[in-house]
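The structure follows.
For this depiction, one protein chain was excluded, whereas all remaining protein chains were kept in their positions.
Letters are used for the chains, namely A and B, taken in the order the chains are written, and counting of residues starts over at 1 for each.
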């Protein structure tokens, strides 16, 4: 284990970064953001106070994480995923909209659960939860919660299959059983969910 | 009122920035861009000569405003909105396309009118006008003009409703009347438009 690495051009205002985490060029992390251990945060990212990053997280280049975005352990955020936290935003400086921002009611948090993948340039609408080990395809627009291990694509994102914990696409047989071609884990599908059986 | 704030890592070449405006990290504003008062321009933005930014504008992180993009007062630009100004671009350095760039005919400007909202990661095709207080949903692809106060989503963006000046979605009753649940403004819908009645 070793101290975090921070690129000389990065701006890191938080003091809570786990061991072995690397933060690359032109990335800006605001104060009080907790960043876990063994993460890799690419170039030109921005992480706002009020976001949370777990352990073993990979954040590719160009990601902007705002207040209320939580990434649990082991999450993969592809390049330029677009997070949001306000369903009907206006410029808070617009006189006609000033009352929207007198309270914090505009705010809707987002939760990306353990081991999930967000593909490049996916758009995550405010208030959704992406389940454990789910996989969101590149360029998808996520408008509602995504079940654990669901493979989803499109605008709006819809489920087209299932993925293994390791990320491999699963092919279920007529008995609703699947064995992962990469890591060998076995699953049973039942009532719209899958369950690991070994 | 106070002088503009410019983050130490920002590159600001313009000399026309209004009072109280803030410009954040790694943002680059080219010369002669007029920037209004009381704006907030987030990290990692780029504003090219030939763009115009009004007063009370909020530009979230990662926005690139090119020549011909005009933001009127009170506009909200979500994170990573994608502006364009050339319908059929080629590399100007490609010998087969050099003649495209001998004149300025390739150029198509974009106008975002007073109080409008552009959601995160929306794509704005060249030459469109987004009407006053219109709201473009996150990830939408705007291919044609958008009426004032229209709520639009999708690829291509299509209207699905109306929003109040304050940003709240409006629900019209059978008599085509609506009262905003947030700010109380009243509207009458008629012939495909809405009009504020109080």
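Assume contacts are C-beta pairs under 8 Å (C-beta built on N, C-alpha and C of every residue); 3 or more make two chains touch, one makes a residue touch a chain.
All values derive from a computational prediction rather than experimental measurement.
Among the residues B:35, B:53, B:75 or B:121, only B:121 touches the chain that is left out of the figure.
Only one residue from A:58, A:129, A:159 or A:188 touches the chain missing from this view: A:58. For chain A, the residues touching the chain absent from view are 9, 25-26, 38-40, 42-44, 55-58, 60-62, 73-76, 78-80, 115, 117, 119-121, 133, 135, 138-139, 154-155, 163, 165-169, 182-183.
Not every partner is drawn; the one left out touches chain B at residues 11, 26, 28, 44, 46, 62, 64, 66, 80, 82-84, 88-97, 99-100, 121, 123, 125, 141, 155.
We take it that only the chains that are shown with their structure count from here on.
Centre-to-centre separation of chain A and chain B, using mean CA positions: 27 Å.
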